[in-house]
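Removed from the display is one protein chain of the complex; every other protein chain stays in position.
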Amino acid sequence: MLPEQITPGLLVFAAMGGIAALAALGVILFPNAVRSALCLVLNFFVLAGLYFTLGAELLGITQIVVYTGAIMVLFLFVIMLLNLAAPQQLNEKGDIKKPLGVVMGLGMLALILAQLQVAIGKDFGPRSEANFGTPEVVGRTLFTLYAFPLEIVGILLVVGIVGSILLAKRKI
Amino acid sequence: MRGILQILTEEWTTSLPGWVQALLRALLLVLPLLILVPGLIWLERRLLSWMQDRIGPNRVGPKGLLQPIADGVKLFFKEDITPSHIDRFIYFIAPAIALFPAFAIGGTLPWGPLYWLTPVADVNIGILYMLAISSLGVYGVVLAGYGSDNKYSLMGGLRASAQLISYELAMGMSLAAIVLATGSLKMTSIVYLQQQPLWDTVNILQNWFIFTPFGFISAVIFLICMVAETNRAPFDLPEAENELIAGYHTEYSSMKFAVFFMGEYAAMFVFSGVFAAIFLGGYNLLPIRWEVLSELAPSLAGFCRFMEWMNVNFSWLWFLGKCAFGICVYIWIRATLPRLRYDQLMSLGWRSLLPIAVTNFMLVALWMVVSRVYGPANGWISYFVGAIIFAIGYSNVTSASRRAKGDTLEQRGITMTDGGARRTIEVIK
Partner (left out) sequence: MQGVPLFAYIALALFMFTVGTVGVIIRRNPIVIFMCVELMLNAVNLTFLAFARYMPAMALQHNAAQRAQSQMAGQMMVIFVMAVAAAEVAVGLGIIMAIYRLRENIDIDELNLLKG
């Protein structure tokens, strides 16, 4: 389970993983929604780096384009739009739910961790081919073996676009 | 062909220890941006004033060349005012974020055919990387707008985010057409493919993408989108001074304002470089294949060899020249076009650029398939037929929607008479 020796790769992972974990905590701990969003941006950015360390370079860059570049900008846009309209709306008050939620989360963490101890033995190793994440390989698989799911996802995206336009229109 | 400089630098650089090489390449990234940005400011002010029939700054130094330094000194020594109710962390981090993308993209610009002339790394996914990092540029603007605790700044940031999302799409699609045609995302291999014969037929000229029909359309769309992404006139709505004071940097002063300023100019420079690399043949001086020309005209062989030598050894200079050209286009556009209205900005991005870019992308696919199966001539015919069908359909759809919305000139009560000499404009409602 634990690594035998400390390698440079492990140190890099520790740094990136630490930033990602702290940023994830920041998302739920900052009362201010913009700061939460910023933490999430940082988290996604570091995750892209982790994807690179796993060898999935296309997905790493797609992560930056899709998540930090588009989705989080959209989030910030909406937060700021609501902030402009009603600055006091987005502040939160304390609640009984909070400690309960934390306890439940910790319980879930412990349960899954106990399962993982059994499930992941030592025999897992980085055994994929070195080029398994390059655009060529991913594209070839995506457009042959996974062509049908890809089309379905395309339809889903179109439906999403039409739906969000309908939601945003004041009068149809 | 190995030039003198090439041999010198190759042997010289490979004999150095690794960290010195890394340092040199980092300097290659940072120095052009840092040295050129003050020069760009001078160039913009002088060129703009020349275009507007003014004189411009001409007091400090010869031709006013030292004006940026004077401005810089002034900015450094100005009082740094920090508003009281701001979100301090976000307020302070925003200028740094605004500066980051320009340098990050600058690391992949190909300054020449040699590997060390690409400052950081010639990444395999160069174009995607460029798109990804350029989309991060908006965070500086948005966070500055939010952190300043000022409604005008906030509106500037809002506008910037909406603008970026809208134009990022068209930019990505216009580049997708080029990627489809080249089959590569790597900057240097895109430049290399532009050294092949023009349209695969004209042996003597290079196939710069701006000379091909699909490349020209992509280039125009990319140019518009890059002006929009760098928040330059006529797309400078986030800092529209007649509506929003100064937009997102209203509350910034002294150094922090200077950093925003620098970020904008560095981004201009870097985007010009990307444009040059993808559409203008990268680091090649002229779109002429010298070795083919020297075979065709043996009397010019010496001249051709000289030009080839120049082309290889001073590649960084030609690339710099193309960047300068791109910046002049930026300034030219700024001097020529009035700022767009917000709804015009949105409808230009979503209703014009995006459909045209997507259609271009699909037509490139059609062209590739047809020219592979039925030969290049049929490929071009199918491309143009597709383009004409699209143009007719597009103009029908837009005019129909305009008629349905009541947006024609007649319906708005505007009658244009001949030559625009007499206009009767009635405002309805």
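Lettered A and B in written order, each chain numbered from 1.
By our rule, a contact is a pair of C-beta atoms (placed from the backbone, for glycine too) under 8 Å apart; a residue touches a chain by one contact, two chains touch by 3 or more.
It should be emphasised that the depicted structure is a prediction, and the values quoted were computed from it without experimental measurement.
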Using the touch definition from the header, name the shown chains in contact with the chain that isn't displayed. A
By the contact criterion defined above, which parts of chain A meet the unshown chain? Give residue numbers in ascending order. 1-3, 5-10, 12-13, 17, 20-21, 24-25, 27-28, 33, 36-37, 40, 43-44, 47, 50-51, 53-56, 58-59, 62-63, 66-67, 70-71, 74-75, 78-79, 81-82, 85-86, 89-90, 92-93, 95, 97-98, 100-102, 104-106, 108-109, 112-113, 116, 120-121, 123-129, 132-133, 137-138, 141-142, 145-146, 149, 153, 156-157, 159-161, 163-164, 167-168, 170
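To be clear about the criterion, only the chains that are shown with their structure count from here on.
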Note which residues of chain A are touching chain B in the complex, please. 32, 34-35, 38, 41, 57-58, 61-62, 64-65, 68-70, 73-74, 76-77, 80-81, 83-84, 134-135
Could you pull out which chain B residues touch chain A in their complex? 87, 89-90, 124-125, 128-129, 131-133, 135-136, 138-139, 142-143, 145-146, 151, 154-155, 157-158, 161-162, 164-165, 168, 172, 185
